[in-house]
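Only one protein chain is missing from this complex, and each of the others stays in its spot.
The block that comes next holds chain A.
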Amino acid sequence: MRIICPNCGERDRREFYYVGDAVALERPAEDADLAAWDDYIHNRENPAGVTQDLWYHEMGCSAWLVVKRNTVTHEVLSAELAADVKGAGA
């Protein structure tokens, strides 16, 4: 598996640390109810197919990336800087 880092170009999967589902970008408001926090921390869509997760370019530019990839084929579809994704949605 190879990931195309927007800063560094195509790099081996070993350079990246997997941080889990990109749900981390949708953090509930501080006063959200317990159910929202439970859902955010524990429950997952966990799709068999295209998913979005966060990868940290630990041995590269130290950027956090939102990687779109297929969990069934391991095909990597795209990688964007998490800062850009978060910024666009904020």
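Methods note: a residue touches a chain if its C-beta (ideal position, glycine included) is under 8 Å from a C-beta of that chain, and two chains touch if they have at least 3 such contacts; residues count from 1.
By definition in this document, contacts and distances are computed from a predicted model.
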Can you work out the missing subunit's protein name as recorded in UniProt? Choose among "Na(+)-translocating NADH-quinone reductase subunit C", "Sarcosine oxidase subunit beta", "Cytochrome b" or "Ring-1,2-phenylacetyl-CoA epoxidase subunit PaaB". "Sarcosine oxidase subunit beta"
For chain A, which residues reach the chain that was dropped from this view? 1, 12-14, 18-21, 34-35, 38-39, 41-48, 51, 53, 71-74
